[in-house]
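Note that one protein chain is taken out, while the other chains of the complex remain in position.
Take a look at chain A:
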Amino acid sequence: MAGASGLGTGPGAAGGDGDDSLYPIAVLIDELRNEDVQLRLNSIKKLSTIALALGVERTRSELLPFLTDTIYDEDEVLLALAEQLGNFTGLVGGPDFAHCLLPPLENLATVEETVVRDKAVESLRQISQEHTPVALEAYFVPLVKRLASGDWFTSRTSACSLFSVCYPRASNAVKAEIRQQFRSLCSDDTPMVRRAAASKLGEFAKVLELDSVKSEIVPLFTNLASDEQDSVRLLAVEACVSIAQLLSQDDLETLVMPTLRQAVEDKSWRVRYMVADKFSELQKAMGPKITLNDLIPAFQNLLKDCEAEVRAAAAHKVKELGENLPIEDRETIIMNQILPYIKELVSDTNPHVKSALASVIMGLSTILGKENTIEHLLPLFLAQLKDECPEVRLNIISNLDCVNEVIGIRQLSQSLLPAIVELAEDAKWRVRLAIIEYMPLLAGQLGVEFFDEKLNSLCMAWLVDHVYAIREAATNNLMKLVQKFGTEWAQNTIVPKVLVMANDPNYLHRMTTLFCINALSEACGQEITTKQMLPIVLKMAGDQVANVRFNVAKSLQKIGPILDTNALQGEVKPVLQKLGQDEDMDVKYFAQEAISVLALA
(Lines give C-alpha, C1' and ligand atoms only; values in the text may rest on other atoms or scores of the structure.)
Protein backbone atom coordinates (compact mmCIF):
# COMPACT_ATOMS: atom_id res chain seq x y z
CA MET A 1 0.00 0.00 0.00
CA ALA A 2 3.06 2.20 -0.13
CA GLY A 3 3.00 4.94 -2.69
CA ALA A 4 0.52 7.68 -3.26
CA SER A 5 -0.82 5.66 -6.16
CA GLY A 6 -2.74 3.76 -3.52
CA LEU A 7 -4.57 6.90 -2.60
CA GLY A 8 -7.83 6.44 -4.39
CA THR A 9 -8.02 2.76 -3.59
CA GLY A 10 -7.77 3.03 0.16
CA PRO A 11 -9.88 0.79 2.33
CA GLY A 12 -13.59 1.36 2.10
CA ALA A 13 -15.87 2.07 4.98
CA ALA A 14 -16.73 -1.60 5.34
CA GLY A 15 -16.07 -2.96 8.78
CA GLY A 16 -13.76 -0.20 10.05
CA ASP A 17 -14.64 2.15 12.86
CA GLY A 18 -12.05 4.68 11.69
CA ASP A 19 -12.72 7.64 9.45
CA ASP A 20 -11.88 6.43 5.96
CA SER A 21 -11.47 9.96 4.65
CA LEU A 22 -8.41 10.21 6.87
CA TYR A 23 -6.62 7.39 5.17
CA PRO A 24 -5.33 9.24 2.08
CA ILE A 25 -4.16 12.12 4.26
CA ALA A 26 -2.42 9.68 6.60
CA VAL A 27 -0.55 8.27 3.61
CA LEU A 28 0.46 11.75 2.48
CA ILE A 29 1.75 12.66 5.93
CA ASP A 30 3.73 9.45 6.24
CA GLU A 31 5.19 9.94 2.81
CA LEU A 32 6.61 13.30 3.79
CA ARG A 33 9.39 11.07 5.13
CA ASN A 34 9.38 8.32 2.54
CA GLU A 35 12.79 7.21 1.32
CA ASP A 36 11.74 7.81 -2.27
CA VAL A 37 12.28 11.45 -3.20
CA GLN A 38 9.46 11.37 -5.72
CA LEU A 39 6.98 10.36 -3.03
CA ARG A 40 8.25 13.02 -0.64
CA LEU A 41 7.97 15.55 -3.43
CA ASN A 42 4.48 14.40 -4.20
CA SER A 43 3.45 14.83 -0.55
CA ILE A 44 5.00 18.28 -0.33
CA LYS A 45 3.14 19.34 -3.44
CA LYS A 46 -0.08 18.29 -1.74
CA LEU A 47 0.81 20.08 1.46
CA SER A 48 -2.31 22.19 1.23
CA THR A 49 -4.43 19.01 1.30
CA ILE A 50 -2.67 17.92 4.47
CA ALA A 51 -3.06 21.33 6.05
CA LEU A 52 -6.72 21.46 5.14
CA ALA A 53 -7.32 18.10 6.81
CA LEU A 54 -5.41 19.08 9.91
CA GLY A 55 -7.15 22.40 10.29
CA VAL A 56 -5.54 25.77 10.90
CA GLU A 57 -4.66 25.16 14.52
CA ARG A 58 -2.84 21.86 14.07
CA THR A 59 -1.18 23.20 10.94
CA ARG A 60 0.27 26.01 13.01
CA SER A 61 1.15 24.02 16.09
CA GLU A 62 2.32 20.72 14.55
CA LEU A 63 2.84 20.78 10.80
CA LEU A 64 4.81 24.02 10.57
CA PRO A 65 7.24 23.16 13.40
CA PHE A 66 7.92 19.86 11.64
CA LEU A 67 8.47 21.58 8.29
CA THR A 68 10.75 24.14 9.88
CA ASP A 69 13.30 21.42 10.46
CA THR A 70 13.04 19.63 7.12
CA ILE A 71 15.92 21.60 5.64
CA TYR A 72 17.98 18.44 5.33
CA ASP A 73 16.02 17.27 2.33
CA GLU A 74 16.85 17.22 -1.37
CA ASP A 75 16.81 20.53 -3.20
CA GLU A 76 13.78 19.75 -5.29
CA VAL A 77 11.76 18.92 -2.19
CA LEU A 78 12.90 22.10 -0.47
CA LEU A 79 12.11 24.10 -3.57
CA ALA A 80 8.58 22.72 -3.64
CA LEU A 81 8.20 23.39 0.07
CA ALA A 82 9.38 26.99 -0.29
CA GLU A 83 6.90 27.50 -3.08
CA GLN A 84 3.97 25.93 -1.20
CA LEU A 85 4.54 28.04 1.87
CA GLY A 86 4.15 31.22 -0.14
CA ASN A 87 0.47 30.37 -0.69
CA PHE A 88 -0.22 29.05 2.78
CA THR A 89 -1.65 32.08 4.54
CA GLY A 90 -5.23 30.89 4.20
CA LEU A 91 -4.34 27.49 5.58
CA VAL A 92 -2.83 28.81 8.80
CA GLY A 93 -5.77 31.04 9.63
CA GLY A 94 -5.44 34.08 7.38
CA PRO A 95 -3.41 37.31 7.56
CA ASP A 96 -3.53 37.43 11.36
CA PHE A 97 -1.42 34.28 11.45
CA ALA A 98 0.74 34.82 8.36
CA HIS A 99 3.74 35.27 10.63
CA CYS A 100 3.55 31.56 11.58
CA LEU A 101 4.97 30.83 8.12
CA LEU A 102 8.10 32.83 8.76
CA PRO A 103 10.19 30.27 10.72
CA PRO A 104 10.27 27.55 8.03
CA LEU A 105 10.88 30.11 5.31
CA GLU A 106 13.59 31.74 7.38
CA ASN A 107 15.39 28.40 7.50
CA LEU A 108 14.94 27.84 3.80
CA ALA A 109 16.32 31.30 3.13
CA THR A 110 19.67 30.21 4.55
CA VAL A 111 20.29 27.00 2.62
CA GLU A 112 23.21 26.96 0.21
CA GLU A 113 21.23 26.16 -2.91
CA THR A 114 20.46 29.41 -4.68
CA VAL A 115 17.25 28.30 -6.35
CA VAL A 116 15.78 27.17 -3.03
CA ARG A 117 16.88 30.34 -1.27
CA ASP A 118 15.46 32.50 -4.03
CA LYS A 119 12.15 30.68 -3.91
CA ALA A 120 12.00 31.06 -0.12
CA VAL A 121 12.68 34.76 -0.51
CA GLU A 122 10.00 35.03 -3.17
CA SER A 123 7.50 33.40 -0.84
CA LEU A 124 8.59 35.67 2.01
CA ARG A 125 8.02 38.69 -0.21
CA GLN A 126 4.58 37.37 -1.06
CA ILE A 127 3.69 36.77 2.58
CA SER A 128 4.99 40.16 3.64
CA GLN A 129 2.11 41.71 1.71
CA GLU A 130 -0.36 39.72 3.77
CA HIS A 131 0.98 40.98 7.08
CA THR A 132 -0.88 43.79 8.78
CA PRO A 133 1.31 46.86 9.36
CA VAL A 134 1.51 45.93 13.04
CA ALA A 135 2.45 42.31 12.29
CA LEU A 136 4.96 43.49 9.74
CA GLU A 137 6.86 45.42 12.39
CA ALA A 138 6.33 42.80 15.05
CA TYR A 139 7.38 39.75 13.06
CA PHE A 140 8.56 40.42 9.55
CA VAL A 141 11.00 43.26 10.12
CA PRO A 142 12.72 41.41 12.98
CA LEU A 143 13.10 38.41 10.65
CA VAL A 144 14.74 40.61 8.03
CA LYS A 145 17.06 42.02 10.68
CA ARG A 146 17.97 38.54 11.88
CA LEU A 147 18.80 37.46 8.36
CA ALA A 148 20.74 40.66 7.69
CA SER A 149 22.92 40.14 10.73
CA GLY A 150 23.25 36.37 10.34
CA ASP A 151 26.62 34.70 10.72
CA TRP A 152 26.56 33.11 7.31
CA PHE A 153 26.44 34.95 4.08
CA THR A 154 23.56 32.88 2.71
CA SER A 155 21.25 34.53 5.23
CA ARG A 156 22.62 38.00 4.56
CA THR A 157 22.22 37.59 0.79
CA SER A 158 18.58 36.60 1.32
CA ALA A 159 18.00 39.67 3.49
CA CYS A 160 19.03 41.94 0.60
CA SER A 161 15.88 41.04 -1.33
CA LEU A 162 13.51 41.65 1.57
CA PHE A 163 14.22 45.28 2.47
CA SER A 164 12.27 46.70 -0.43
CA VAL A 165 9.05 44.88 0.47
CA CYS A 166 8.91 46.01 4.10
CA TYR A 167 10.20 49.53 3.61
CA PRO A 168 7.11 51.20 2.13
CA ARG A 169 4.85 50.01 4.95
CA ALA A 170 7.20 50.58 7.86
CA SER A 171 7.15 53.50 10.30
CA ASN A 172 9.75 56.22 9.93
CA ALA A 173 11.89 54.93 12.76
CA VAL A 174 11.96 51.45 11.28
CA LYS A 175 12.62 52.89 7.83
CA ALA A 176 15.77 54.49 9.11
CA GLU A 177 16.89 51.18 10.57
CA ILE A 178 16.21 49.36 7.33
CA ARG A 179 18.24 51.87 5.37
CA GLN A 180 21.04 51.51 7.87
CA GLN A 181 21.04 47.73 7.49
CA PHE A 182 21.02 47.88 3.75
CA ARG A 183 23.98 50.25 3.92
CA SER A 184 25.98 47.86 6.01
CA LEU A 185 25.27 44.92 3.68
CA CYS A 186 26.56 47.03 0.79
CA SER A 187 29.94 47.05 2.51
CA ASP A 188 29.80 43.46 3.79
CA ASP A 189 33.05 41.52 4.06
CA THR A 190 32.05 38.83 1.62
CA PRO A 191 31.67 39.55 -2.09
CA MET A 192 28.58 37.27 -2.18
CA VAL A 193 26.63 39.68 0.02
CA ARG A 194 27.91 42.78 -1.72
CA ARG A 195 26.82 41.25 -5.02
CA ALA A 196 23.36 40.52 -3.62
CA ALA A 197 23.12 44.08 -2.29
CA ALA A 198 24.32 45.54 -5.59
CA SER A 199 21.77 43.56 -7.54
CA LYS A 200 18.94 44.80 -5.27
CA LEU A 201 20.14 48.39 -5.12
CA GLY A 202 17.93 49.52 -7.97
CA GLU A 203 14.86 47.82 -6.58
CA PHE A 204 15.46 49.30 -3.14
CA ALA A 205 16.03 52.76 -4.58
CA LYS A 206 12.61 52.66 -6.19
CA VAL A 207 10.78 52.41 -2.84
CA LEU A 208 12.87 55.07 -1.14
CA GLU A 209 12.04 58.76 -0.82
CA LEU A 210 13.80 60.81 -3.48
CA ASP A 211 15.92 62.60 -0.89
CA SER A 212 17.16 59.31 0.47
CA VAL A 213 17.93 58.11 -3.02
CA LYS A 214 20.20 61.08 -3.53
CA SER A 215 21.73 61.14 -0.09
CA GLU A 216 22.08 57.41 0.56
CA ILE A 217 21.63 55.27 -2.52
CA VAL A 218 23.88 57.29 -4.79
CA PRO A 219 26.88 57.04 -2.44
CA LEU A 220 26.26 53.29 -2.07
CA PHE A 221 26.07 52.98 -5.82
CA THR A 222 29.31 54.92 -6.21
CA ASN A 223 31.03 52.66 -3.70
CA LEU A 224 29.81 49.42 -5.22
CA ALA A 225 30.81 50.66 -8.66
CA SER A 226 34.38 50.99 -7.42
CA ASP A 227 34.43 47.75 -5.42
CA GLU A 228 37.68 45.79 -5.55
CA GLN A 229 35.85 42.77 -7.01
CA ASP A 230 34.84 43.18 -10.61
CA SER A 231 31.94 40.77 -10.06
CA VAL A 232 30.46 43.48 -7.78
CA ARG A 233 31.32 46.43 -9.99
CA LEU A 234 29.56 44.94 -12.98
CA LEU A 235 26.30 44.64 -11.03
CA ALA A 236 26.46 48.34 -10.28
CA VAL A 237 26.01 48.94 -14.01
CA GLU A 238 22.64 47.26 -13.79
CA ALA A 239 21.69 49.28 -10.74
CA CYS A 240 22.63 52.37 -12.70
CA VAL A 241 19.66 51.82 -15.00
CA SER A 242 17.10 51.72 -12.17
CA ILE A 243 18.61 54.63 -10.28
CA ALA A 244 18.78 56.74 -13.42
CA GLN A 245 15.05 56.35 -13.93
CA LEU A 246 14.43 58.07 -10.59
CA LEU A 247 16.58 61.14 -11.07
CA SER A 248 16.27 64.35 -13.04
CA GLN A 249 18.59 65.10 -15.95
CA ASP A 250 20.68 67.49 -13.88
CA ASP A 251 21.04 65.02 -11.05
CA LEU A 252 21.98 62.30 -13.49
CA GLU A 253 24.78 64.41 -14.84
CA THR A 254 26.25 65.15 -11.42
CA LEU A 255 25.37 61.99 -9.47
CA VAL A 256 25.43 59.08 -11.87
CA MET A 257 27.39 59.93 -14.98
CA PRO A 258 30.82 60.18 -13.34
CA THR A 259 30.41 56.59 -12.16
CA LEU A 260 29.10 55.35 -15.48
CA ARG A 261 31.96 57.00 -17.35
CA GLN A 262 34.31 55.17 -15.03
CA ALA A 263 32.56 51.85 -15.81
CA VAL A 264 32.96 52.39 -19.55
CA GLU A 265 36.71 52.64 -19.02
CA ASP A 266 36.96 50.00 -16.30
CA LYS A 267 40.14 47.96 -16.30
CA SER A 268 38.13 44.76 -16.27
CA TRP A 269 36.61 43.69 -19.56
CA ARG A 270 33.69 42.08 -17.72
CA VAL A 271 32.54 45.48 -16.46
CA ARG A 272 32.84 47.03 -19.91
CA TYR A 273 31.00 44.02 -21.29
CA MET A 274 28.17 44.74 -18.87
CA VAL A 275 27.94 48.34 -20.10
CA ALA A 276 27.72 47.06 -23.67
CA ASP A 277 25.19 44.42 -22.70
CA LYS A 278 22.95 46.90 -20.84
CA PHE A 279 23.46 49.63 -23.39
CA SER A 280 19.87 49.92 -24.61
CA GLU A 281 18.54 50.12 -21.07
CA LEU A 282 21.12 52.73 -20.17
CA GLN A 283 20.30 54.68 -23.28
CA LYS A 284 16.60 54.78 -22.42
CA ALA A 285 17.20 55.62 -18.78
CA MET A 286 19.66 58.42 -19.46
CA GLY A 287 17.62 60.21 -22.10
CA PRO A 288 18.59 61.67 -25.48
CA LYS A 289 20.84 64.48 -24.29
CA ILE A 290 23.23 62.33 -22.28
CA THR A 291 23.04 59.68 -24.97
CA LEU A 292 24.29 62.13 -27.54
CA ASN A 293 26.98 63.69 -25.41
CA ASP A 294 28.25 60.68 -23.52
CA LEU A 295 26.82 57.37 -24.51
CA ILE A 296 27.49 57.51 -28.24
CA PRO A 297 31.20 58.22 -27.74
CA ALA A 298 31.25 55.48 -25.09
CA PHE A 299 29.61 53.12 -27.55
CA GLN A 300 32.24 53.90 -30.15
CA ASN A 301 34.88 52.88 -27.63
CA LEU A 302 33.05 49.66 -26.87
CA LEU A 303 32.86 48.84 -30.59
CA LYS A 304 36.64 49.05 -30.82
CA ASP A 305 37.38 47.57 -27.39
CA CYS A 306 40.49 45.42 -27.16
CA GLU A 307 38.48 42.46 -25.82
CA ALA A 308 36.45 40.58 -28.42
CA GLU A 309 33.67 39.70 -25.95
CA VAL A 310 33.04 43.42 -25.41
CA ARG A 311 33.05 44.22 -29.11
CA ALA A 312 30.64 41.36 -29.74
CA ALA A 313 28.26 42.54 -27.01
CA ALA A 314 28.37 46.08 -28.40
CA ALA A 315 27.88 44.87 -31.97
CA HIS A 316 24.74 43.08 -30.82
CA LYS A 317 23.28 46.40 -29.69
CA VAL A 318 23.82 48.35 -32.89
CA LYS A 319 20.28 47.97 -34.14
CA GLU A 320 18.61 48.72 -30.80
CA LEU A 321 20.81 51.74 -30.37
CA GLY A 322 19.52 53.05 -33.69
CA GLU A 323 15.91 52.33 -32.85
CA ASN A 324 16.16 54.09 -29.52
CA LEU A 325 17.55 57.28 -31.00
CA PRO A 326 15.13 60.17 -31.59
CA ILE A 327 13.61 59.70 -35.06
CA GLU A 328 14.82 63.02 -36.42
CA ASP A 329 18.49 62.39 -35.56
CA ARG A 330 18.69 58.67 -36.21
CA GLU A 331 20.00 58.73 -39.70
CA THR A 332 22.73 61.32 -39.19
CA ILE A 333 23.98 59.79 -35.95
CA ILE A 334 24.20 56.30 -37.36
CA MET A 335 25.71 57.43 -40.63
CA ASN A 336 28.31 59.73 -39.11
CA GLN A 337 29.10 58.25 -35.75
CA ILE A 338 28.37 54.56 -35.83
CA LEU A 339 28.71 53.34 -39.41
CA PRO A 340 32.47 53.99 -39.65
CA TYR A 341 32.99 51.64 -36.69
CA ILE A 342 30.65 49.04 -38.11
CA LYS A 343 32.64 48.98 -41.31
CA GLU A 344 35.69 48.08 -39.27
CA LEU A 345 33.86 45.30 -37.48
CA VAL A 346 32.84 43.61 -40.71
CA SER A 347 36.45 42.54 -41.09
CA ASP A 348 37.11 41.95 -37.37
CA THR A 349 39.63 39.26 -36.47
CA ASN A 350 37.21 37.50 -34.18
CA PRO A 351 34.41 35.36 -35.67
CA HIS A 352 32.07 35.95 -32.69
CA VAL A 353 32.24 39.68 -33.22
CA LYS A 354 31.52 39.33 -36.92
CA SER A 355 28.63 36.98 -36.38
CA ALA A 356 27.15 39.19 -33.63
CA LEU A 357 27.22 42.09 -36.06
CA ALA A 358 25.80 39.98 -38.88
CA SER A 359 22.83 39.02 -36.70
CA VAL A 360 21.67 42.64 -36.37
CA ILE A 361 23.20 44.67 -39.18
CA MET A 362 20.35 44.01 -41.60
CA GLY A 363 18.05 45.77 -39.13
CA LEU A 364 19.80 49.03 -39.84
CA SER A 365 18.40 49.17 -43.35
CA THR A 366 14.93 50.12 -42.10
CA ILE A 367 16.46 52.95 -40.10
CA LEU A 368 18.68 54.24 -42.87
CA GLY A 369 16.27 53.92 -45.79
CA LYS A 370 16.66 52.68 -49.31
CA GLU A 371 19.36 54.92 -50.69
CA ASN A 372 21.72 54.66 -47.73
CA THR A 373 21.20 50.94 -47.61
CA ILE A 374 22.13 50.47 -51.23
CA GLU A 375 25.07 52.80 -51.04
CA HIS A 376 26.53 51.95 -47.61
CA LEU A 377 25.08 48.78 -46.21
CA LEU A 378 24.80 46.62 -49.29
CA PRO A 379 28.58 46.41 -49.82
CA LEU A 380 28.86 45.25 -46.21
CA PHE A 381 26.17 42.59 -46.63
CA LEU A 382 27.88 41.33 -49.74
CA ALA A 383 31.21 41.15 -47.96
CA GLN A 384 29.58 39.29 -45.08
CA LEU A 385 27.95 36.84 -47.45
CA LYS A 386 31.46 35.91 -48.51
CA ASP A 387 32.85 35.73 -45.00
CA GLU A 388 35.02 32.73 -44.17
CA CYS A 389 32.97 32.02 -41.07
CA PRO A 390 29.72 30.18 -41.92
CA GLU A 391 27.91 31.66 -38.93
CA VAL A 392 28.33 35.15 -40.34
CA ARG A 393 26.83 34.10 -43.69
CA LEU A 394 24.01 32.27 -41.93
CA ASN A 395 23.16 35.27 -39.79
CA ILE A 396 22.92 37.48 -42.85
CA ILE A 397 20.73 34.99 -44.67
CA SER A 398 18.48 34.48 -41.69
CA ASN A 399 17.70 38.18 -41.53
CA LEU A 400 17.03 38.74 -45.21
CA ASP A 401 13.44 39.76 -44.57
CA CYS A 402 14.55 43.13 -43.09
CA VAL A 403 16.36 44.06 -46.30
CA ASN A 404 13.69 42.71 -48.54
CA GLU A 405 11.27 45.28 -47.16
CA VAL A 406 13.62 48.15 -47.89
CA ILE A 407 15.41 47.40 -51.14
CA GLY A 408 13.98 44.13 -52.40
CA ILE A 409 15.94 40.96 -52.35
CA ARG A 410 16.90 41.06 -56.03
CA GLN A 411 19.75 43.40 -55.19
CA LEU A 412 21.29 40.60 -53.21
CA SER A 413 20.30 37.53 -55.11
CA GLN A 414 23.43 37.43 -57.24
CA SER A 415 25.62 37.10 -54.18
CA LEU A 416 23.07 35.22 -52.21
CA LEU A 417 23.01 32.16 -54.35
CA PRO A 418 26.70 31.24 -54.15
CA ALA A 419 26.57 31.83 -50.39
CA ILE A 420 23.61 29.53 -49.98
CA VAL A 421 25.10 26.84 -52.17
CA GLU A 422 28.33 26.94 -50.25
CA LEU A 423 26.56 26.65 -46.91
CA ALA A 424 24.39 23.89 -48.27
CA GLU A 425 27.50 21.89 -49.02
CA ASP A 426 29.49 22.86 -45.93
CA ALA A 427 31.51 20.03 -44.44
CA LYS A 428 29.97 20.61 -41.01
CA TRP A 429 26.53 19.09 -40.82
CA ARG A 430 25.37 21.60 -38.23
CA VAL A 431 25.97 24.36 -40.76
CA ARG A 432 23.98 22.47 -43.37
CA LEU A 433 21.25 21.95 -40.81
CA ALA A 434 21.13 25.67 -40.08
CA ILE A 435 20.74 26.69 -43.70
CA ILE A 436 17.96 24.14 -44.22
CA GLU A 437 15.99 25.82 -41.48
CA TYR A 438 16.08 29.07 -43.43
CA MET A 439 14.94 27.52 -46.69
CA PRO A 440 11.21 28.14 -46.19
CA LEU A 441 11.98 31.77 -45.33
CA LEU A 442 14.21 32.16 -48.37
CA ALA A 443 11.68 30.48 -50.59
CA GLY A 444 9.06 32.98 -49.44
CA GLN A 445 11.35 35.94 -50.07
CA LEU A 446 12.72 34.78 -53.42
CA GLY A 447 9.53 33.44 -54.96
CA VAL A 448 8.68 30.14 -56.55
CA GLU A 449 10.36 30.75 -59.86
CA PHE A 450 13.76 31.58 -58.45
CA PHE A 451 13.38 28.71 -56.05
CA ASP A 452 12.61 26.11 -58.66
CA GLU A 453 15.44 27.26 -60.79
CA LYS A 454 18.17 27.55 -58.22
CA LEU A 455 17.29 25.99 -54.91
CA ASN A 456 15.04 23.05 -55.55
CA SER A 457 17.92 20.76 -56.45
CA LEU A 458 19.63 21.61 -53.18
CA CYS A 459 16.54 20.67 -51.21
CA MET A 460 16.37 17.33 -52.96
CA ALA A 461 20.08 16.68 -52.48
CA TRP A 462 19.69 17.04 -48.70
CA LEU A 463 17.24 14.14 -48.74
CA VAL A 464 20.14 11.82 -49.48
CA ASP A 465 22.65 13.46 -47.15
CA HIS A 466 24.74 10.95 -45.21
CA VAL A 467 23.76 12.50 -41.87
CA TYR A 468 20.37 11.47 -40.55
CA ALA A 469 19.67 14.82 -38.89
CA ILE A 470 20.03 16.50 -42.29
CA ARG A 471 17.73 14.03 -44.03
CA GLU A 472 15.20 14.52 -41.26
CA ALA A 473 15.40 18.32 -41.49
CA ALA A 474 15.18 18.11 -45.28
CA THR A 475 11.95 16.14 -44.93
CA ASN A 476 10.40 18.75 -42.66
CA ASN A 477 11.61 21.42 -45.00
CA LEU A 478 9.64 19.87 -47.87
CA MET A 479 6.50 20.01 -45.80
CA LYS A 480 6.99 23.70 -45.09
CA LEU A 481 7.67 24.40 -48.75
CA VAL A 482 4.45 22.70 -49.74
CA GLN A 483 2.59 24.79 -47.20
CA LYS A 484 4.09 27.84 -48.86
CA PHE A 485 3.81 26.96 -52.56
CA GLY A 486 0.67 24.80 -52.54
CA THR A 487 -0.27 21.25 -53.47
CA GLU A 488 -0.12 21.72 -57.20
CA TRP A 489 3.50 22.72 -56.97
CA ALA A 490 4.12 19.73 -54.74
CA GLN A 491 2.51 17.37 -57.18
CA ASN A 492 4.59 18.66 -60.06
CA THR A 493 8.00 19.24 -58.54
CA ILE A 494 8.41 17.40 -55.28
CA VAL A 495 6.30 14.27 -55.16
CA PRO A 496 7.65 12.61 -58.33
CA LYS A 497 11.24 13.08 -57.18
CA VAL A 498 10.49 11.74 -53.73
CA LEU A 499 8.72 8.69 -55.10
CA VAL A 500 11.58 7.81 -57.41
CA MET A 501 13.74 7.26 -54.37
CA ALA A 502 11.53 4.33 -53.39
CA ASN A 503 13.54 2.26 -55.85
CA ASP A 504 16.93 3.41 -54.66
CA PRO A 505 19.38 0.61 -53.92
CA ASN A 506 20.26 2.24 -50.59
CA TYR A 507 17.65 1.29 -47.98
CA LEU A 508 18.27 4.55 -46.10
CA HIS A 509 17.09 6.47 -49.15
CA ARG A 510 14.07 4.21 -49.50
CA MET A 511 13.23 5.04 -45.91
CA THR A 512 13.57 8.72 -46.68
CA THR A 513 10.77 8.32 -49.20
CA LEU A 514 8.59 7.02 -46.39
CA PHE A 515 9.57 9.85 -44.06
CA CYS A 516 8.77 12.36 -46.81
CA ILE A 517 5.40 10.79 -47.35
CA ASN A 518 4.72 11.01 -43.62
CA ALA A 519 5.52 14.69 -43.70
CA LEU A 520 3.86 15.56 -46.99
CA SER A 521 0.64 13.57 -46.93
CA GLU A 522 -1.22 15.98 -44.72
CA ALA A 523 -0.16 19.05 -46.68
CA CYS A 524 -0.93 17.33 -50.01
CA GLY A 525 -4.37 16.11 -49.08
CA GLN A 526 -6.39 12.98 -49.74
CA GLU A 527 -6.25 12.81 -53.48
CA ILE A 528 -2.51 12.99 -54.01
CA THR A 529 -1.92 10.78 -51.01
CA THR A 530 -4.25 8.07 -52.22
CA LYS A 531 -3.35 8.19 -55.86
CA GLN A 532 0.35 8.80 -55.85
CA MET A 533 1.80 8.00 -52.46
CA LEU A 534 -0.20 5.07 -51.15
CA PRO A 535 0.69 2.69 -54.00
CA ILE A 536 4.39 3.30 -53.41
CA VAL A 537 4.08 2.73 -49.67
CA LEU A 538 2.15 -0.48 -50.21
CA LYS A 539 4.69 -1.70 -52.71
CA MET A 540 7.47 -1.13 -50.24
CA ALA A 541 5.80 -3.51 -47.79
CA GLY A 542 7.63 -6.23 -49.69
CA ASP A 543 11.04 -4.65 -49.17
CA GLN A 544 13.75 -7.04 -48.13
CA VAL A 545 15.03 -4.79 -45.34
CA ALA A 546 13.02 -5.06 -42.15
CA ASN A 547 13.66 -1.43 -41.23
CA VAL A 548 11.89 -0.38 -44.40
CA ARG A 549 9.00 -2.73 -43.72
CA PHE A 550 8.30 -1.53 -40.23
CA ASN A 551 8.53 2.05 -41.44
CA VAL A 552 5.87 1.12 -44.00
CA ALA A 553 3.69 0.10 -41.07
CA LYS A 554 4.44 3.37 -39.32
CA SER A 555 3.72 5.36 -42.48
CA LEU A 556 0.44 3.60 -42.99
CA GLN A 557 -0.50 4.46 -39.45
CA LYS A 558 0.40 8.06 -40.13
CA ILE A 559 -1.39 8.52 -43.45
CA GLY A 560 -4.32 6.25 -42.57
CA PRO A 561 -6.53 9.03 -41.19
CA ILE A 562 -6.20 10.95 -44.47
CA LEU A 563 -7.41 8.02 -46.62
CA ASP A 564 -11.02 7.09 -47.24
CA THR A 565 -12.60 3.87 -45.95
CA ASN A 566 -12.31 2.07 -49.27
CA ALA A 567 -8.59 2.52 -49.47
CA LEU A 568 -8.19 1.66 -45.81
CA GLN A 569 -10.21 -1.52 -45.91
CA GLY A 570 -9.34 -2.60 -49.40
CA GLU A 571 -5.64 -1.78 -49.62
CA VAL A 572 -4.11 -0.86 -46.30
CA LYS A 573 -5.72 -3.56 -44.17
CA PRO A 574 -4.46 -6.59 -46.14
CA VAL A 575 -0.93 -5.21 -46.24
CA LEU A 576 -0.88 -4.50 -42.53
CA GLN A 577 -2.27 -7.93 -41.81
CA LYS A 578 0.50 -9.45 -43.85
CA LEU A 579 3.10 -7.35 -42.05
CA GLY A 580 1.50 -8.43 -38.79
CA GLN A 581 2.64 -11.95 -39.63
CA ASP A 582 6.16 -10.82 -40.56
CA GLU A 583 9.08 -12.87 -39.29
CA ASP A 584 10.70 -9.74 -37.84
CA MET A 585 9.58 -8.79 -34.32
CA ASP A 586 9.66 -5.06 -34.89
CA VAL A 587 7.73 -5.23 -38.15
CA LYS A 588 5.09 -7.29 -36.41
CA TYR A 589 4.94 -4.89 -33.51
CA PHE A 590 4.48 -1.75 -35.61
CA ALA A 591 2.02 -3.44 -37.96
CA GLN A 592 -0.14 -4.49 -35.03
CA GLU A 593 0.12 -1.06 -33.53
CA ALA A 594 -1.05 0.48 -36.83
CA ILE A 595 -3.93 -1.97 -37.05
CA SER A 596 -5.15 -1.08 -33.61
CA VAL A 597 -4.67 2.68 -34.01
CA LEU A 598 -6.51 2.66 -37.35
CA ALA A 599 -9.16 0.35 -35.86
CA LEU A 600 -8.76 -2.20 -38.63
CA ALA A 601 -8.83 -5.26 -36.41
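Here is the rule we use: contacts are C-beta pairs under 8 Å (C-beta built on N, C-alpha and C of every residue); 3 or more make two chains touch, one makes a residue touch a chain; residues count from 1.
Everything below uses one rule, namely that contacts and distances are computed from a predicted model.
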Under which of the names "AAA+ ATPase domain-containing protein", "IBH1-like N-terminal domain-containing protein", "Proteasome subunit beta" or "Serine/threonine-protein phosphatase 2A 55 kDa regulatory subunit B" is the non-displayed chain listed in UniProt? "Serine/threonine-protein phosphatase 2A 55 kDa regulatory subunit B"
Just name the one of A:84, A:155, A:259 or A:493 that touches the chain not displayed here. A:155
Thinking of the whole complex, not just what is shown, which of A:112, A:388 or A:449 touches the missing chain? A:112
Selected from A:27, A:236 or A:396 as touching the chain missing from the view: A:27
Which candidate, A:228, A:328 or A:583, sits in contact with the chain we can't see? A:228
Contacts of chain A with the missing chain: which residues? 1, 10-11, 15-20, 22-23, 25-27, 29-30, 32-33, 53-54, 58, 62-63, 65-66, 69, 72, 110-114, 152-155, 190-192, 195, 228-231, 267-270, 306-309
